[in-house]
Every structure is written in structure tokens, then in C-alpha cells.
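To start, the structure itself, in C-alpha cells.
Here the complex is missing one protein chain, while the rest keep their positions.
Let's look at subunit A:
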Amino acid sequence: MSRYSVFSLLRHAATGNRGWQRAWRAATPKASYDVVIIGGGGHGLATAFYLAENHGIRNVAVVEKGYIGGGNVGRNTTVIRSNYLLDGNTQFYEFSMKLWEGMSAALNFNVMFSQRGQLVTAHSADQLDTFSHRANVMRSNGIDAEILDRDAVRKLVPYLDFSDTARFPIHGAIFQGRAGTARHDAVAWGYARAASGHGVDIIEGCEVTDFVRQGDRIVGVETTRGRIGAGRVGLAVAGHTSVLAQKAGLELPIESHLLQAFVTEPVKPLVDHVVAYGADHFYLSQSDKGGLVFGGNLDGYNSYSQRGNTGVLREVCEAAIALMPNISRLRLLRHWGGIMDMTPDASPIISLTPVDGLYLNGGWCYGGFKATPASGWCFAEMLATGETPALVRGYGLGRFRSGHMIDEAGAGPFAWLQ
């Protein structure tokens, strides 16, 4: 695999850009691998890369039923932040943030990580107090956080509604300057290319239909392209975790739910930061092409269909206009949906399972894009060592039995309310 550099750009430009190679090899399945990862999303591909890079395990396949980047890694609204409050989350997401900061260099692929800063508006004195608590927790964990008063928010984002008629007046905000966005497809492509360069087989158009067992142990997978043997199997299939886990005889605390995303027509630079609305579930940023990218709540009932309902569209647009009246005349270009695993505490699952040979990475809910590098890093360590890395000890399946939930939203055990 040739390296990307200024010189390779110039060389290819001089020769009419006809010499570029594929970014990753189109692999055909071998009879068996040390590790088979199911799901060619960001998490599966990152896991494969770190297995090779950090642990020297290169006899690895990633099997993807569609094409890589076609799942949630290419459907999300690309927000990356580490402003979590609860122990377990705080440290994990900050570790992820640090990996984002070095990702383009580590992968030799520009993932366009843009640390434009993220703020969440507060709409009452009480809300600002809770944000101050969060900011203190973050700072005591070495994470950057600032509390802004109303004037400071107004200076930073003057286009929000600061008028007397604002439905929920802005009292202040919590701000994380190192937060931002990244080009989501590039994350899949960058990990795929770097993993492939290490010898990992990336097998697209290959759906896992069942598991192969020897006694109680899983020793491979059945796929639409034949049987593939595996020393260990890692499951990283985003919204389809229950479907595959069931084939392995595993019952999980997971429901599949649909989340939508929206993009307006492109406009001139307007929104410099990622802005989240503390009075409702709404957030937006502006893409490099100029479109405003935004999202809100789940559709609110179990779903495996990647299309959403218009009720949420209306709610999200109402919140958008309450926060930013000046975008009310913009046209929506498109919207789409992605299926996510929702857990009863909205925190992920990176866990050993009761099934020998099967390892689980799922339950990412709303926020798994920002977790991509840390999730891959830790899951690779788990697959390599068979042990739970310290950083993800809180994300084990056992927490639902023991009562050690990490419930950031405090919504109770109702997946559709998380």
C-alpha cells in the first residue's frame, strides 16, 4: 500500500490522476482466521486495525453484509465530544477524544477531524448549576470544560434566539473547545485502508447467517459466501446485535430503535461550532459543504426499518426554529435513518459473553460514533487477551444484574426513553 503524502498528490496530479490504487484490497474469504469480526462499521474496522497494530494479530477478517460505511458510521451526524458526567463514561470518551486527535496521522488518512468546539445551552439557573457540576467533573478528570454566561454565549453564537420572545431564554452554556466533528465515511475508509495494509481481509457483501459450534464453543461463522472458521468471533453490528446474538443463544438487554438525521440546502458559513439545545433534544453543526446537519430524538418504538416517521421531523424542526429562528426558511434537502441498539441505561456494551469464543461490542445508542477509536482499541485488546480492559470494566453485561448501570440520562430501564 503506497503512502498518501503531498508528494504522492503531486506525482498523481502530474500523471493525470490515473495511477491511484484501491484504498483497501477486495478480499475473498479464507478457510479460517485467528479472529473474525462481524460488521464492517467504524467499530469493527477500528477493532481489526488495532488488533494488527497494537497486538500483531494480522490473520483477521472483517465480514460486512453490505459495503463498509453503509451502516451507522456513514449515517450519523458526526458529533465528537467527551463531556460525560458519570464514571466509566468520562474516562472512556476522553481516551477516545485523544485517539481522534491523532487519528489522521496514525491512519495516514485525512478524517477531517475539526475541533470546532461544542456548546450545550442552559435555559434555567438550575440547568446551569448541573452543567457546572459536569464541568467540574470533567476538569477533575483532565478534560477541558468551560461554563459560559449569557453574554459569553451571545458573543460566541449570536445567531441563537436572544430576543424577549424566546420560548426558553438562554441562561448560559457548557462549552468543550476540543469537541467537534469528523468526516464519517473517511473514518471507515481510513481504518479499512490501514487495516488492509496490515494484512487484514475486508470482505464486503458477506452476511453472517449463523455460527459454527464445536461443543459449547463458537469456532466460526456461516456466511452467504460460505463457512469461515475463527479462533475468536467479535460481534460489532450496531443495530442488529439482538438478531445475531439470538443465533448464538444469547439474550440481551437491547432494543433496536431508529434515529433520523437531517441536512438543509447549503448556505454560507453561519454555524462555527456544534450547538446543542438544552431545552429539547436538538443539535446542529454546519458541514464543509455548507449544509446544516442536525438531529433530535428517536422515533420512539422498536424498529429495524431504516426510514423514519414525519412526527419526529416536525418536532426536530420546531426545536430548530425555537433555537435559531433565522433558519426557518431553509429547505431540507434530505433526511435518513439508522438503526441503533438501545440499552436500558444508554451506555454501551463491550463484554465477554457466556458463549465461549464470542465477544460483544454493541449497545452504542445515540453516541457511538465518537467512541469509534476507543471502542476499537479496547475491543481489540479484549479479543487479543480474552480479558476485560480496565477502561471498559463498567461496560460489561453483568452490570444489569448487579445494578451498576451507567445511566447518564437517568431515564430508567426504558430503551425508547433513553
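Simple rule for what comes next: a residue touches a chain if its C-beta (ideal position, glycine included) is under 8 Å from a C-beta of that chain, and two chains touch if they have at least 3 such contacts; residues count from 1.
What we mean here is this: contacts and distances are computed from a predicted model.
Think of the chain that is not pictured: of "Electron transfer flavoprotein alpha subunit", "Dihydroxyacetone kinase, L subunit", "ABC transporter permease" or "Sarcosine oxidase subunit delta", UniProt labels it "Sarcosine oxidase subunit delta".
When the missing chain is restored to the complex, the residue among A:Thr47, A:Asn72 or A:Ser242 that touches it is A:Ser242. The hidden chain makes contact, of the residues A:Arg18, A:Lys289 or A:Arg401, with A:Arg401. Screening A:Gly102, A:Gly199, A:Gly226 or A:Gly311 against the full complex identifies A:Gly311 as the residue touching the chain left out. Residues of subunit A in touch with the missing chain: 240, 242-243, 246, 251-256, 300-305, 309-311, 344, 400-401, 413-416.
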